[in-house]
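One structure below.
Just one protein chain is left out here, and the rest sit where they should.
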Amino acid sequence: MSYFEYIQPIRFEGADSQNELAFKHYDKDRIVLGKRMEDHLRFAACYWHNFVWTGLDPFGGATFERPWFQGGSPMELAKLKADAAFEFFSKLGIPYYCFHDRDVAPEGTTPRESQDNFKRIVDVLGEKQQATGLKLLWGTANLFSHRRFMSGAASNPDPEIFKMAALQVRDALDATLKLGGENYVLWGGREGYESLLNTRLGQELDQLGRFLTMVVDYKHKIGFQGAILIEPKPREPSKHQYDFDTATVYGFLKRYGLENEVKVNIEANHATLSGHSFEHEIATAGALGILGSLDMNRGDPQLGWDTDQFPNNVPETAIALYEVLKAGGLGSGGLNFDAKVRRQSIDAADLFHGHIGGMDVCAQALLVAEKMIVDGRLKQAQDARYAGWDTPAGQDILNGKRSLAELADEVLAKNVDIAPVSGRQEVLENLVNRFCA
Amino acid sequence: MSYFEYIQPIRFEGADSQNELAFKHYDKDRIVLGKRMEDHLRFAACYWHNFVWTGLDPFGGATFERPWFQGGSPMELAKLKADAAFEFFSKLGIPYYCFHDRDVAPEGTTPRESQDNFKRIVDVLGEKQQATGLKLLWGTANLFSHRRFMSGAASNPDPEIFKMAALQVRDALDATLKLGGENYVLWGGREGYESLLNTRLGQELDQLGRFLTMVVDYKHKIGFQGAILIEPKPREPSKHQYDFDTATVYGFLKRYGLENEVKVNIEANHATLSGHSFEHEIATAGALGILGSLDMNRGDPQLGWDTDQFPNNVPETAIALYEVLKAGGLGSGGLNFDAKVRRQSIDAADLFHGHIGGMDVCAQALLVAEKMIVDGRLKQAQDARYAGWDTPAGQDILNGKRSLAELADEVLAKNVDIAPVSGRQEVLENLVNRFCA
Amino acid sequence: MSYFEYIQPIRFEGADSQNELAFKHYDKDRIVLGKRMEDHLRFAACYWHNFVWTGLDPFGGATFERPWFQGGSPMELAKLKADAAFEFFSKLGIPYYCFHDRDVAPEGTTPRESQDNFKRIVDVLGEKQQATGLKLLWGTANLFSHRRFMSGAASNPDPEIFKMAALQVRDALDATLKLGGENYVLWGGREGYESLLNTRLGQELDQLGRFLTMVVDYKHKIGFQGAILIEPKPREPSKHQYDFDTATVYGFLKRYGLENEVKVNIEANHATLSGHSFEHEIATAGALGILGSLDMNRGDPQLGWDTDQFPNNVPETAIALYEVLKAGGLGSGGLNFDAKVRRQSIDAADLFHGHIGGMDVCAQALLVAEKMIVDGRLKQAQDARYAGWDTPAGQDILNGKRSLAELADEVLAKNVDIAPVSGRQEVLENLVNRFCA
Partner (left out) sequence: MSYFEYIQPIRFEGADSQNELAFKHYDKDRIVLGKRMEDHLRFAACYWHNFVWTGLDPFGGATFERPWFQGGSPMELAKLKADAAFEFFSKLGIPYYCFHDRDVAPEGTTPRESQDNFKRIVDVLGEKQQATGLKLLWGTANLFSHRRFMSGAASNPDPEIFKMAALQVRDALDATLKLGGENYVLWGGREGYESLLNTRLGQELDQLGRFLTMVVDYKHKIGFQGAILIEPKPREPSKHQYDFDTATVYGFLKRYGLENEVKVNIEANHATLSGHSFEHEIATAGALGILGSLDMNRGDPQLGWDTDQFPNNVPETAIALYEVLKAGGLGSGGLNFDAKVRRQSIDAADLFHGHIGGMDVCAQALLVAEKMIVDGRLKQAQDARYAGWDTPAGQDILNGKRSLAELADEVLAKNVDIAPVSGRQEVLENLVNRFCA
C-alpha cells in the first residue's frame, strides 16, 4: 500500500472544474510567448518540506505521521521515503525535484558511513528518475542542521569543520552531476553570526570566498555544466547571514572575482525578510546579470520569520514573473516550491493541495505576464519616461563623454529650471490590474 | 540680542556636576589610547536639523519659532541663521559642523541665482570659520527636497535634471574645498524608486555609477584631498533607495570601479532601518576597507522610520566605537550628530541638551571601548576561537593552496567527526558589561 | 476655467473598455446579494489627501501645483478648494465625502475667527451638497496639525488645550449634524506619547475617556443620530498612540463604559502597521460588536510608515469585504478612500486614476466576496470543523454549565487521547482563488 494510494494523477481540467485535485490553470502544453507553459515555469517540488519536515516548530513537536518517519532502520526509511517522494512527484505531474544530501540519506556515525549512505541512495534516485522521467532541478548540501555546523560551515572558526563542509559539497556536486542536475545551490543558513563579539567578520567573508572559489574550481574540474547558485537570506537561523540579499551577494562575488561564475537563487520569502519585494530581487539580479533560479513561496507580511507558504496571490506573482520575462527568463533555472503545507495540514492530500494551488497561481500569473508583454503599454510608458536618455546627448552622458563641470556649465548657460512630469504610478497599477481581471 | 543669549559656553565639569548645561564626561583633552578625546571623536553638529527643520512632520506643521524662519528676505534670513548656527556651535564647543548647500542659502528663481546665493553665503561661512575656529567636517548638496528631484537626481528619468544635480554637486564640492572641508558626502534620498512599473532599474544604477565617477573625476581635477562618502539608507523617502546598506554600496562601487575612491558615511538609524545593527555596518565597512565617517544618532526599535534621535545608550554606543577602534579609526571622518531634538522640544536650550547628552554618551562609550582594548580579553577569546585558521595549515586553505577534493579526501582519510566548542557569547557579553559599569 | 475642465464624468464602461478614465467594474446599480453595489460600498473620497496635501514629505516640499494653494486670501482659497473638490467628487461619481474642520476652512488668529471661518465654509459645503447630491459620510476635527496640539489634544498635559480640542469637536459635531453627516470620527494622531519619561500614562487614558464621554453626551444632547467612531492606529506621528488597534480600543471603551456608544473606523494601512491583517481587524471588530466603517487604502509591506496608497489587490480586498459581509455589513459606515496619489503623480488626472482604480478593485472584490457567500463551501468547512461545539454538550461548556474539574475527570474516565484533524488551510486558500479567477 502506498502513502498516496487514493490520490489519482493530477490533470488539467480547466477553470470550471470543481475537482479539488485537478489543475484549473496549469496547462503544461499551452503555448505562452512561443514556448510551452511547462518550459517557462520548469516547476520543481522539494524533498525537505514534503518528506523530511515532521511539522515540528520551536514550540511543538511533530504533527505529521508519515510511514517513513519510524519503524525501520535509517536506510530502510530513506528508501521508503524515496518511494513516497517519487510517487508524489509523479502523481503531481511536476517535471523537477530538488534535495539536500541529508534529506535523502541519513547521516552516518562517521564521514565514510555518511558518504556511503548518500551514494547508495543517489543510485536509488537515479533509478527512480529513469523510471518516472523526473529530473533534478538542483542539488545541494545541508550544512546547517548538524550540531557540528552550529557556528557555520565554510565560515566556521574551526578549519576542520570547513573541511567537513568541503566533503559534503564535493559529494553533493558529484551526485548532482551524476543525476543530471541542472544547477547546484548553496544556502548558507549558518554562514553568518550570532554575535560580533565572538566573530572575525572579515576573515569569515574570506573563508566563504575561498570556499566558493574551490566549489567553482571543482565544478569545472568534473565538467559540471549547470549553474552554481547562492540563495540569499538576511537572517534566520543566524542573526546575520552573509548572503543577505542579491545586492550583497553581487558585491561578494565581485570581491572574490566570481561574478561570472555564480548566480542567485531568489526565494520570495527571503526577499521580503530582507526588506525587499520579490520583484525587486528579481529585477536587481537581472540588472546585475546574476539571475539564476527562483524559490517560489510567500511569507506573511505580519510575521518576522520564514513561513514558506505556497504562493497564492496572482497579481503579486504576475509582477514577479513579468520581471523574469523582462530579464530574459531563467535559463537553466526554474520555479522550485520551497514551500510547505501548514503544520495543521496533516493529511497526505494536503501536500497535493499546496502544490496544485501554487502551480495554478504561477500558471495564471504567467498568463497575466504574457498579456503585459503582448500589450506593450507598460514598456511604452517606460520608454516615454526615459526618452531623454535614449537620445545621443543622453547616451553621451551615460557613456562617459561628459564631465561634471561641462554639465554644470550647460545648466548655467541655459539658466532655466526643469519641470518634473507625473510618474503616473496609479495609471500603470490600474493597467496591471486590467491584465489580472 | 542673540537667540542663545542666556546660554553660557558649555564646559566640562565632571561626573558630579549638577549643571544641566555642562559636560559630565566629554573632557576633550583627556588622553585615550594615546590621543586626545577630541581627536578620536571629531564631533560635528549639523545645520539641517538644528537650523532648518521647523518641527514639521507628515501630520503637523512647524513647532519651532526661530527668528531666522521669517521676517526678512531669504538672504537676510540666511545670514541670521548663520549667526545663530555659529553662535550655537561655538557655545557648544564642538569642533566641526556639516551642511547641505540649500541649508545655508536659499534656492533662487534660476540656477544662476541659486548659485550666487550659495556663493555669497559660503563666503559668510568662511569668515565665521575664521572667527570661531570651527571646521567643516563635510559638505553635501541637497538633491531631494526640491520638486524637480521628486523622481531622483542622478537617477532621474530626465537627463536635464541629472545636469541640474551636476551643477549643485560641482558647486558644493567647490565650496567644500574652499572651506577646508575634510570630506564630501552624497546621500541619495530620492535615488531609488516608488514603483518598478515606471522604473528602468538597471539604467538608473548606471546613471548613478556615471554620476559618481564624474564626481570623483572632478574631485581630483580640483585637488580636493578629502574623502568622497556615500551615506547608505534602505528606504525613506523612497520605497527603495539604491544605496541600501554598506554591503550594497560596496557592490555598487566594485561594479563601477570606484571601491578605492569612495567610502561610506554610516548612520546608526539608517543601519537599523536596513535590518542591521550599527556595529554590523561599521564592522562590514571596516572589513571591506570603506569605513569613512559616522552619523551618530539612534532610531526607535519599535518605529519603522528615521527618528534621528540623539544617541543615549552607553553600552550600545561603546560596542559601535569598539568596532571603529578595531577598524583603525575614521581617518578624515568624524562623528556627526545627524540627530534632532524632538518636535516638542521647542526651547533654544533644548538644542544644547540634545548635543550635550549625545557628546557625553559618546565620551563615556569611548572610555568603555578603551577598556575593552586595554583589557584584551575580548580579543584573546576571538584569537583562541579561530586559532586553527592561524596555523600554517589553516592559512594554506585561506590562501588558495588547497582544493575542495583534497580537503574532502582528508576528512575521509581521518574518518572522524569534529566536535563543536561553545561560542561563549554570554561570557563575552558579561565581560562587556564589566567595562560599562 | 475649472481645474478638472478636461475630465469628463467617469462612467461604467465594462471590463473591455480601454478608456483609462472609466470604471471597468464599478457598476453602481448592479445587484449584489440583493442590494445595489453602491449601497454595499458607500464609497467616500476625502478632502485632505486630495485637496490639502501639497506633496510634501519629511524630506521634500510641495510637488502639487494646485490653483487653491496660493494667490488669494485664506478664505478665498478655501472656496476655490471647495469648488474643485465638489467638481472632482461629482465627476468621479462617488456618493460620499469626508473632511476635517481644518481641511475645509483656515485656522484663524483667534478661536472665534477659526470658528467663524469654519461656519462660513460649512454653509458653502451645504449648498454644494444640495447642488450635487453629494453626502457626508463623516466629519472630524483636526487635533494634530497645529503646534498647540504637539503634546496631544484630549491627552494634553495642559487642560487649557483639552478645552481648545473640546471647542473644535463641538463645532465639528454641530457641522456634521447640519450637513447630514452619517458618522463622526475621532483619530487621535497625537493622543499618545513620545517618551514615558514625561508622560502620566494612566492619567492621559483617563483624560481620553473623559473627553470621549463628553463627546457622546454632546451627541445625544444635539440629537446626532450617526455613529461615533474611533480610528485606531498604533503609532505615527506619535511613538505610541493610545488607540493602538481594535482590541485596544475595545478595552478602552469597556473601561469607560462606552462600548455600546462608540465603534471603530478601521484603516487598512493602520491595521498592517499594528501587526495585523486588515481582515483581522474587521473580524475582531465584528466579533466584539464595534465594527463601524472602513478607511480603504493599502500600505507597503516593506515600509514602516503609513503610505496610504489606493487598494489595488483584488484577492486581498475580497477577503476583507468577505469579513464585512459576514459581520453583517457596515450599517451607517462606508468605504472611505483614505488614500493619496503618490507624490510624483502631479497631474489633475492622477487624482481620478487613483480613485477609479480603487473603486474598481473594491467592486471586483465585492463580487468575489459575493461568490464566497453564495457558494457556501467556506462556511460549510468551518461548520464541519467546529461541529463539536454546536452539539448540546459543546454548548453546555460554552454556556458555563460545566466546571474545570468535571471536564478533567471526564477525560480521565475515558482515558484516551484525542487525535487532531487537518486544518485544510491550503484547500480553503485554493477555494478562495477559484472565486478570484
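To keep things simple, chains are lettered A, B and C as they appear, and every chain counts its residues starting from 1.
Definition applied: a contact is a pair of C-beta atoms (placed from the backbone, for glycine too) under 8 Å apart; a residue touches a chain by one contact, two chains touch by 3 or more.
On a predicted model such as this, the values are computed, not experimentally measured, just so you know.
Under the touch definition stated at the start, the shown chains contacted by the missing one in the entire complex are A, B, C. Among A:E20, A:D39, A:D83 or A:E194, only A:E194 touches the chain left out of the display. When the missing chain is restored to the complex, the residue among B:G126, B:P315 or B:G329 that touches it is B:P315. Among C:M37, C:L288, C:I356 or C:A369, the one in contact with the hidden chain is C:L288. Residue positions on chain A in contact with the hidden chain: 55-63, 144-147, 149-151, 189-190, 194-195, 235-237, 239-240, 273, 300, 302-306, 342-344, 346, in rising order. Listed by residue number, the positions of chain C touching the unshown chain are 109-112, 115, 147-151, 157-164, 166-167, 169-171, 194-203, 205-207, 210, 213-215, 217-218, 221, 234-235, 240, 244-245, 247-248, 250-252, 254-255, 274-277, 279-280, 283-284, 286-288, 319, 323, 378, 381-382, 385-386, 388-389, 391, 393-394, 397-398, 400, 402-405, 407-408, 410-412, 414-421, 423-425, 428-429, 432. Although one chain is not displayed, chain B still touches it through residues 15, 20, 24-25, 63, 272, 275-277, 301-302, 310, 312-316, 341-342, 344-347, 350, 353-354, 356-357, 360-361, 364, 420-427, 429-430, 432-434, 436-437.
Definition applied: only the chains that are shown with their structure count from here on.
A separation of 38 Å divides the Cα centre of chain A from that of chain C. In whole angstrom, the spacing between the mean C-alpha positions of chain A and chain B is 35. In chain C, the positions touching at least two other chains are 63, 302, 342, 344, 346.
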